[in-house]
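A single protein chain has been omitted; all remaining protein chains appear in their positions.
Up next, chain A:
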Amino acid sequence: MSEQLESQLYEALDREFGFKTFRTGQLESLASLMQGRDTLAVLPTGAGKTLIYELYATIKSGTVLVISPLLSLMQDQVGRLQAAGRRKTVALTSLTDLAERRSQIQRLDQYRIVFLSPEMLVRTEIQERLRQMNISLFVVDEAHCITQWGPDFRPEYLLLGQARKMLNQPLTLMLTATASSKTQEQIIQRLGVPNANRIMTSVNRANIFLAVETVSSDREKGQRLADLVRSLPKPGVVYFSSKRAANQVAANLNELENVEASPYHADLDGEQRYKIQQQFMAGQLNVICATSAFGMGIDKADIRFVIHYHLPTDLENYSQEIGRAGRDGQPSLAILLYQPGDEQFAWSLSQASIPDEALIQRFYQHPSQFHGQDEQVDLLKFYQAHGVNELAAQQLFSDRMKARRTAIQEMMTFVTTQGCRREILLQKFQPAPYPTHNAECCNGEDTPVPTLLGSQTEQKPTQTVKGNWQSRLASLFL
């Protein structure tokens, strides 16, 4: 990187964001883009991935196009950018109503950053509009979704490569927090950017102690969770695989002294989600019971623990979720509660979105008989519409099943190992060498879970305004 480029970037950072230093990976990624190179940036959650394209948008003329699979996160981000005074930002999603969307599309070239869901990008009228514009950067956020198969999976992600071609192959930035080397290859191949520059920072989060605890029953698991939540410094996040469990456990935890917990998942409408996020940020809530499938627009630096109540379906999800803890660099704890048999539940979740052999066969024989809103049928329709025949579909889905099974096995290796868990986790994402195991690393090798955590900045939930409705109303407006 030339000195001139470096100082140009630092100047922009100070001018636009008031920061003096970049976080790991930001400067390298920006420099790579400024040199006109397609870039794959694998940066940990909380590393400030968005700053890369936000800053780029202020330096280069034209429009930055951001493709993101998580509608709620996109809305959050637009809200955040607008709150920060960056008004020329818009999210074009299926949530926007038609008339409004039309006027947004008309004015599209006036925005500096345009967020698009993948299903919007593949629409002809939008592609036509985009082709008339000067796209300075094509960003694929959560790029691992191109290969992953989960609730966040969008078949449209498979068409991103094609869409990029249609737009005359603009400069491309691929962002992800967690991508194994294999996933990285797939991203690069599917987007058709073989010469992409890879910027990687270690996914290792040294300040997070990794623990797995085995329990023998549901009851014991619930009890253990309550003990942990009671005694650990807060705030914290507990992850679940089912909304129902998240609701129930949140209600139970709420009974504990000094614990204010709330569920947080896709069943809540925008109003409730906003309130829960803001309460958590303000310290009125100190425990969030979230489902793994649901992206959380919360960037809270002082989260002290992340507990997994159910077994994650793969190490990539696990790594991303524990990454919410300790963004302030302070010692934090990731605990996975494992009950023998949990892998069956994880497996059934993994399978749920994948059509089996019989369904594929029936579908291809009588496709017109299938309608309604079944997730599996939607997938099959998508593939069929894009020229995938039955044989290819059978192969594709059986490969997918195998891949999901392998992913759970890897997760189980992490759970059952007697050795260093951190090493097993890191092996998935980066080449050796790995940090040496020690007392602050993990509870493998007979290492106890540290108790020092209780000593620091303990947060008690702050009180909400008390009094009758008149005084509450007065505190709002008078």
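Throughout what follows, contacts are C-beta pairs under 8 Å (C-beta built on N, C-alpha and C of every residue); 3 or more make two chains touch, one makes a residue touch a chain; residues count from 1.
Basically, contacts and distances are computed from a predicted model.
Visitor: What name does the UniProt record list for the absent chain among "Septum site-determining protein MinD", "Helicase Helix-turn-helix domain-containing protein", "Biotin synthase auxiliary protein" or "2-oxoglutarate ferredoxin oxidoreductase subunit beta"?
Guide: "Helicase Helix-turn-helix domain-containing protein"
Visitor: Hey, which of A:A206, A:A352, A:A439 or A:L473 is the one touching the hidden chain?
Guide: Spelled out, the listed residue whose C-beta touches the missing chain is A:L473.
Visitor: Who touches the missing chain here, A:N258, A:Q272, A:Q361 or A:T416?
Guide: A:Q272
Visitor: Kindly note down the residues of chain A that lie in touch with the hidden chain.
Guide: Within chain A, the residues that touch the unshown chain are 75-76, 79-80, 82-85, 96-97, 100, 243-244, 254, 262, 266-272, 274-279, 281-282, 284, 464-465, 468-470, 472-478.
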